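Take a look at this one; I'll ask things after.
A protein chain is absent from this complex, but the other protein chains hold their places.
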Amino acid sequence: MLEAIGLGSAAELFDSIPQDLRLERPLNTPAALSEIELLEWFEQLGTRNAGARRASFMGGGAYSHYIPTIVDHIISRSEFFTSYTPYQPEITQGTLQAIFEFQTLVCQLTGMEVANASMYDGSTALAEAVLMAERVTRRSKAIASSAAHPQYLEVVRTYVQHAGIHLDLVPFDEKTGQSWKALAEAVDDSTAALVVQSPNFFGCIEDVAALADAAHAKGALLVVCITEAMSMGLLKSPGACGADIVVAEGQSFGVPLSFGGPYVGLFATREKYARQIPGRLVGEAYDKKGHRGFVLTLATREQHIRREKATSNICTNEGLIALAATVYMETMGRRGIQEAAHQCAQKAAYARRAIAGLKGYSLPFTAPCFNEFVVRAPGKAADLLSRLGKEKEIEGGIALSKFMSDRPNDFLVCVTEVNSRAQIDALIEGLRTI
Amino acid sequence: MLEAIGLGSAAELFDSIPQDLRLERPLNTPAALSEIELLEWFEQLGTRNAGARRASFMGGGAYSHYIPTIVDHIISRSEFFTSYTPYQPEITQGTLQAIFEFQTLVCQLTGMEVANASMYDGSTALAEAVLMAERVTRRSKAIASSAAHPQYLEVVRTYVQHAGIHLDLVPFDEKTGQSWKALAEAVDDSTAALVVQSPNFFGCIEDVAALADAAHAKGALLVVCITEAMSMGLLKSPGACGADIVVAEGQSFGVPLSFGGPYVGLFATREKYARQIPGRLVGEAYDKKGHRGFVLTLATREQHIRREKATSNICTNEGLIALAATVYMETMGRRGIQEAAHQCAQKAAYARRAIAGLKGYSLPFTAPCFNEFVVRAPGKAADLLSRLGKEKEIEGGIALSKFMSDRPNDFLVCVTEVNSRAQIDALIEGLRTI
Amino acid sequence: MTTGITKVTSHISPNEQLIFERSQTGRIGYRLPALDVDEVELDIPAEFRRDDDLEGMPEVSEVDVIRHFIRMSTWNYSIDIGMYPLGSCTMKYNSRLNERVARIAGFANLHPLTDDSDAQGALEVIYELQQHLAEITGLPGISLQPAAGAHGEMTGIMIIRAFLDTRDGAAASHRRTMLIPDSAHGTNPASAHLSGFSVKTIKSTSEGLTDLDHLRELCSHGDVAGLMLTNPNTLGLFERNIKEICDIVHEAGGLVYMDGANMNALVGVSRPGDMGVDVIHLNLHKTFSTPHGGGGPGSGPCCCTKELERFLPVPRIVKTDSTFRLDYNQPQSIGRVKAFLGNYGMMLRALSYTLTHGNDGLREATEAAVLNARYVAAGLAEVYDKPFAGSPMHEVVFTDKRQSRKGVHTLDIAKRLIDYGFHPMTIYFPLIVQGAMLIEPTESVGRQELDQFVAAMKSIASEAVEDPELVLNAPHSTRIGRLDEATAARKPVLRWKP
Partner (left out) sequence: MTTGITKVTSHISPNEQLIFERSQTGRIGYRLPALDVDEVELDIPAEFRRDDDLEGMPEVSEVDVIRHFIRMSTWNYSIDIGMYPLGSCTMKYNSRLNERVARIAGFANLHPLTDDSDAQGALEVIYELQQHLAEITGLPGISLQPAAGAHGEMTGIMIIRAFLDTRDGAAASHRRTMLIPDSAHGTNPASAHLSGFSVKTIKSTSEGLTDLDHLRELCSHGDVAGLMLTNPNTLGLFERNIKEICDIVHEAGGLVYMDGANMNALVGVSRPGDMGVDVIHLNLHKTFSTPHGGGGPGSGPCCCTKELERFLPVPRIVKTDSTFRLDYNQPQSIGRVKAFLGNYGMMLRALSYTLTHGNDGLREATEAAVLNARYVAAGLAEVYDKPFAGSPMHEVVFTDKRQSRKGVHTLDIAKRLIDYGFHPMTIYFPLIVQGAMLIEPTESVGRQELDQFVAAMKSIASEAVEDPELVLNAPHSTRIGRLDEATAARKPVLRWKP
């Protein structure tokens, strides 16, 4: 082929690069590995992740739920995972219809009217929600609950730091573990967004409806964030509570933990704000013969057309993960999501009650919870948990000291439908004996 | 739907079954398991197969070779694994073209002119070969090497017992481990088939060309059987040696050990015998517009048309496994199969030489081998191997006492490209120290 | 032409040559580790070595191979695309979970000659599945060694022969007649022949059932070794006289073999063992949902009475306390029918099927399968000729009698169905029914698609009247049209040549 284009050597392909900028040595990276060698190497590295093998009660924004086998089979279809963003609708209807179903499912679960095709994850979705609230209200203050996921709050801070948005955090109630009262009190006429997570980082359910009234009374938008999407199978939808923007992490719906990603951010709002939504939207459309199809629409919001005035800079989103969530939601369906949520809540209640009864252990917060709750240990939670791991092969939860230096003995426990009673009893026994 | 067909209950669906033949109780099998429970159960059973975890030097008709990742991806395509036998060519060209390629690849490797769409496995293919030889020659005696795979010989015996075919076994040479001389001497004018396996069960390479001459001189057919298909990457093809029918076990080509099956039987012969072949054949065909396509052809040989006069009773064959073998042969390709065969032979030679040098160990047979050879241990091979397994986590080979009571100390060692030098050295060290 | 076609639309479909036509010298699609032992001169003499340098084997890259097969795959119809009404084939949904189970390393990497003690988990699977099949068939003696239905037939018939030879000694040589209904599948006579029996055909009655008088007549000569019967038979009808049939054969000194290909109509509802059947084969790739894979692999367990158990192939699997072992010491066994233990991977899938369905789920599947067939039968009765009045079980047979008056035959109707987006039903089988169309929806299809199927068949029936040419030249919407099979068979091209 070189001859065909009149070149003598591969090197000549790079003539347009100035001599002094050409790398004249081989890259200092390893020589090629065969499949056998590569798999051996990765398998061996995998065994050095003890955490992945243990019965786990870790949540805090990433959850272990059962993933039906067909989810991975479907997202592994060549036509889905090796396909590009559906800019050519005539040959990407499969992806487009799946996204349209995803948007619908997200609307239905959140109780909202419009949802987009996905955001990077829950944390960036929350940040984009705050930016959107500023666009909608033309106000520059955001008030957020300090009981929201600490990493989510960090991401919001990063996103808003140069957007001229002032971010206020309100404390949570040390008794209940909730923050809605303080939030309701803090909202004022200059508030763009009231930001609450429910269930919050401590697993405590907030009174979202009350917040909606408070926010709307001052002309602010209520932004509701959900890290445990499964909770929507049991708890009143934010939409029904009056939320204006709902963001959630969709990992609970058929996405493996995978050390933190890729996950998928859900973003939903009211019809009237549709043109302020960040990211891609798929809509219904018809061809000349009247056949129904789907297309990417309202593109004038997006960076490739609106450039610096776009509603966001997002381009590539989490397509395949949104597909996994779609397959999950459709396979589990109406009854499966209810059943899974029900089992999460029941098993968590069982564990919570039993742990509360252990000598030296207590529950610092009184608010109702879904499948996560904070436990106060007799000693340092971090040490306790690391011993639980090493001695009992149990990941007992997340030490809050990771995020809050003033809570050395507290840890967050999460229980889902995949935790058998035997596992829960082993955890309780472990806590008792260690 | 019941109403739609005028029934009141599901029970009525079975009115045509006499009352006394209806099972009026639930089946005495377990109640339904969920995916979670089922996978846990099977995973746990899997851990109770210690043999599957060990470095292995077992061959004897089933071999550990590297399987490129894409093989399983392709055979897991819905369109391949959930498709039926391609009786409707207009909507099964994918399967048909793949089989046509399989037939071609088998012809090329075996050096023959026609190959069928697959048999159940190597052993049944061998039995069918003997039956075919009888049809072709109208003679009723088959002479087989006693150095062929013992289980293959058992299967042949079962198949021919009621077919009026007399099966003679000739002994192998205790020094060389070969049987071709004895076979050449045994053939006579009433012989339908001379049956030889090369490399034979002991790994010894037979002089196939010499046998072809001997067989043809008496008007008999030479049937060559190959259990280690990889050997064809290095050894002269049976076709080139003058074989009339070649059968082989195709498991070495991209098929997991899977405790013995499903595997795939290769069956190839001369053009002139095409209409005597058992099983399905795919051929080229054209439609009215002149488009090339593929169809099942020469069906008049088969049971669904010829019934008791068919060339075989086979109907369902090993389609998907033949596809795996096809993907394997095409992915490895010309150079990959040569390279894998080369590595097998080299690593086997390395191991063979080293073991021969161990105190108390010897090699009973002198014939050249490909990747399998017999070792004589100082003591009972079965005990030695079971200790190797339990103490060193190595499957050191196959004790011949499993098949031949008169060879207590001999065992069969197989080395392939997946056995690293470290593994081979561990085996040698294990033999030395145990 | 698209009148009433709701299930499919026309779209572009990729072309793809033969891999050999794509091959380019020097391309590779594999990578192996470098040889890690010092290369030596092998003791294999030159005349034993290949000298063609594997000329003609393809040289392609990995992406070439992927595109090659992915493109070709899109030309196939499959269960995952939709209903597959192939009568007698039981094309039901293949669960992904079963595929996953079959790939668990502890099974996939296990060598068949591993010592029993290091393969206890694998042996337990075999034992457990045998228990389930024994309960489902009512026949306690099981061998999972046969690789497919026909293989199971051969095994079963050889068991009958072994039994007779043992029972009657030399006299058995006069019992070499196997009775087989004219409606039987071709593998039945072929398998009987393999076991050294000559076949006599039993007529079917106008009802579509075994003709008892003819059976009695045939049984009156003392030469009957046995009967091979499919039940429900290949017309989808339950042999209501099965008990009497078995008695007649038994009284004549023969045994009864049942072809279990149609067990999807009976699981959890009725058991061959209770009917008086002596031996049966099952098709795990039908009733127990292991994938057909474009033609295989299958698995054809052979199930028999206690009395016949001793004749089953070796090895048998034995459980003592909680350990399992293979027993080769069965002097009366017919011997091995296959190397190793059979198509083990299919056993894993079948066990996963019975366990995920559970006992109630197995019966419900049977009910749904029969209900769906009845629903189609009712839907088509007014437009197509239904040769037998009896209510069908899991499959129903129609004919082209009415359409053929206009010159439209079963083959044409089948091809036209393709334009409607359906895989055709089984055609021209059973042979006794002129222009047979044997329809088996299975339980894996919902009412909506059944309605589409019935509508398509009705639409074709009217096309046969209004525009026969349209049907005669079908399919019109596929990438290739009807192929010239006659020429293909006359001048067979069975391989690519350089």
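Odds and ends about this structure:
Note that the chains take the letters A, B and C in the order they are written out, and that residue 1 is the start of every chain.
Criterion: a residue touches a chain if its C-beta (ideal position, glycine included) is under 8 Å from a C-beta of that chain, and two chains touch if they have at least 3 such contacts.
Since this is a predicted model, take the numbers as computed values, not measurements.
Across the whole complex, the hidden chain's contacts among the shown chains comprise A, B, C. Touching the missing chain, out of B:Ile70, B:Ala98, B:Ile165 or B:Ala274, is residue B:Ile70. Those residues of chain C that touch the chain absent from the view are 6-15, 22, 24, 31, 61-64, 66-67, 70-71, 74-75, 78, 80-82, 93, 95-96, 356, 418-419, 421, 444, 446, 448, 475, 477-479.
Where chain B meets the chain that is not shown, the touching residues are 32, 34-37, 69-70, 73, 78, 91.
Quick note on the criterion: only the chains that are shown with their structure count from here on.
Set against one another, A-C and B-C show the most C-beta pairs in contact at B-C. Of all chains, B has its CA centroid at the greatest distance from the CA centroid of chain A.
Averaging C-alpha coordinates per chain places the centre of chain A 50 Å away from that of chain B. Chain A and chain C have Cα centroids lying 47 Å from one another.
Rounded to whole angstrom units, the spacing between the C-alpha centres of chain B and chain C is 21.
Across the assembly, chain A contributes residues 35-36, 69, 73, 78 that each touch 2 or more other chains. The set of chain C residues that touch two or more partner chains comprises 32-33, 66, 70, 97, 99-100.
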